[in-house]
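Coming up: chain A.
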Amino acid sequence: METDFPLYLIPLLPLAGAAINLLVGKRISRGGVAAIACTSVAMAAVLGWKAAWLLFQSEPSAILTARFFDGDWIHATESHGIGSLHIQAGLLLDRLSAVMVLVITTVGFLIHLYSTAYMEEDKNFNRYFGYLNLFTGAMLILVLGDSLPVTFVGWEGVGLCSYLLIGFWFDKEANAYAGRKAFIVNRVGDFGFLLGMFLIFSATSTLSYRDLASQQSVVALHHVWFAKASIATVAGLLLFVGATGKSAQLPLYVWLPDAMAGPTPVSALIHAATMVTAGVYMIARLHFLFEIDPFVLAVIASVGALTALFAATIGITQKPIKKILAYSTVSQLGFMFIGVGTKAYDAGVFHLVTHAFFKAGLFLGAGSIMHALSGEEDVTKMGGLRAKMPITRWTFLVYCLAIAGIFPFAGFFSKDAILAGAWSFDVAEMPEWPHWLGHAIYFVGLSAAFMTAFYMFRAYFLVFHGEFRGDHHTWDHAHESPPAMTLPLVVLAIGSAALGFLGMPEAFHKDWNLFEQWLVPANFAPMVGEEHASTEWALMAVATVVAGAGIFLAYRLYYRGISPTAVAIKDALPRLYKVVFNKYWVDEIYDSSVVRPLRSLAFVLWKGVDALFIDLILVRGSAFVVDLVGRGVRYLQSGDVQRYMAAVLLGTAAIIAVSANWVACTGAPFDVEQHGADVTVRAHGMPSGPAARPLEFSFDFGDGTPPVKQSTPTVRHHYDVHGRRRLTVNVLDPRWDIRSSDSRTVVIP
Partner candidate 1 sequence: MAADYTPVLVALLFGVGFASLFLLAAATLGPRRDTAEKLAPFECGSEPVGSPNVRFSVKFYQVAILFLVFDIEAAFLYPWAVLFRKLSCTGELVGAVCASGVSFFGFAEMLVFLAVLIVALAYAWRKKAIGWG
Partner candidate 2 sequence: MIPVDHYLLVAGLLFAIGVVGVLLRRNALIVLMSIELMLNAANLTLLAFGRARGDSNFQALAFLVVAVAAAEAAVGLAIVVGIFRNRHTTNLDELTLMKH
């Protein structure tokens, strides 16, 4: 579909807003800064909706394209072994990127709006909005890019903004360590992304998504790279490393909880709704590449499932509300990877959308609570806030129901789609994986879903129900937030409640899964392994029961605050025994069978992954190397110029010495091929050796025959004697008159 739609304006508008706010924002009033920031995103949102409407009116495969400027952006002529490269600074809007654009601009706008009130007091108001706009622009480039390099621009851009915004309140030295951790971990991910990109390019000579999807490129990606691994396998795994970094999956998840040091709306936008889903988007975008080797898909799904479970176990034990939400985000991202890893792309992306709404809402709600309680984060010091903050409370409840997966809230449909996809995941093409992999992933996901419901409602009950557990001073000051903050909460709550109906399961009605119909025909091959309606009903029922069980458990434990026994005594003395018994019973069971194992599991994983891998090897290991080199430099770079000259001399001497010895020393080692008494000796020699002054080889067979002298490295010899003989090869490099020899024993039968 060729139209003149100004697609490039979608990212450029927020970028322009960023430029204005960062450069001259100090001279504009706060209202002006907020207006510029919100309007630029709102205009991008309007354009995004309009573009999506254009797509909606056309056939599924329709796309919109645009370029920032004509001509090639990256250009390289053909060179030995690799073809020419032409990449435009192009944008591509198809139905997949349209979904992303709508989520980013809509949720982004709401968060901008919320920030105008939340950041009111901050003295760096204009900078904050500048970065937020910059982030939005970069994220839009990421999803709209029509080739890997353009996406990479956005990928690096959002990473940079994230780094900048984590450190927005960068006064504390403790944050520096968190920042460093985030940085190192993301570099590991980017390393994978870059290598994957180079590998794909070297195989296909293109990096544009549309060209990569072509038959020719896919064939090229099938080529074996080494051992049994095809280029697609290696490149897919490398790109997935990139995705685990950006999207906080095992083992690179550790930066995300630390990133909560930034302002709360930033956590909502970047570390919940948009940036961290970039990895999921990238896999959906390049699904044809990942599908080439199902092994890669299985890796993605397994990592996703493990992350979902693992992060959920940690979420249970956390006290600061933002940490609970952070681990919850890691866990939910794991669900999305289960989706894209089991080829249920529409389910993965659908969960991305619903999650953007309810998780952004949860963060904004948490921000609202912290705003009311003068920055208190610990849920065990809250309680009873339902009376003071009705809007926050009701919207928070909606989000919790959504994330727990209760019908008819959005999370129910998207999580169900993912679990259904995992259940029917077919690993038939992969002999190396057990056939029950899909079911295993399903059960892991189900356990994670149970814990999700539990820890979210634990937080909900502790915050809004029971008695307030902080000091009365704080309680007196607690208040509902201003409309600029509650309005986004309400809009997001409506989204979290209603969005699910866009993706109703086939079991309800075969034409009601609007989301699948929007996405699948356009971007993905038809889904495989659709389950029977009865299975789907069963899966839904199980999921609901599990979620309900989680909520019920949280209710029993936390509805009346953390010490319910005291409450029970006050309520009804006659029923004391029973209540206490029951309570203790549940508590005991829960403690010994759930909390302790989970806690130890979490502890082991935390120790293993975070402490050992990330902290010891990456963070401290790199610090150690830097320190070591620093000491070396400190010693050598002493300021004494004569040391510098000595280094020049030694460097020259080393070049001469190594070059002189190199040829002879690499020439002497040899291979022996033996057939009875006949041996063939091949010295390594040098295939492209100096033609004018060839190496002189001398072969001594150790059987009394005179040594064979020649200038070629291969010789044949027949032994007339038996037993162990010492075979020696001497090499002379006549240029330097340097000799080298190697010998070994052969046994003549």
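The rule we apply is simple: contacts are C-beta pairs under 8 Å (C-beta built on N, C-alpha and C of every residue); 3 or more make two chains touch, one makes a residue touch a chain; residues count from 1.
Candidates were picked such that all candidates are chains of the complex that A comes from, given by their letters.
Small disclaimer: the values here were computed from a predicted structure and weren't measured.
> Considering only this complex, which of 1 or 2 touches chain A?
For chain A, the touching partner among the candidates is 2.
> Across the complex, what residues on chain A touch candidate 2?
It is residues 633-634, 637-642, 645-646, 649 of chain A that touch candidate 2.
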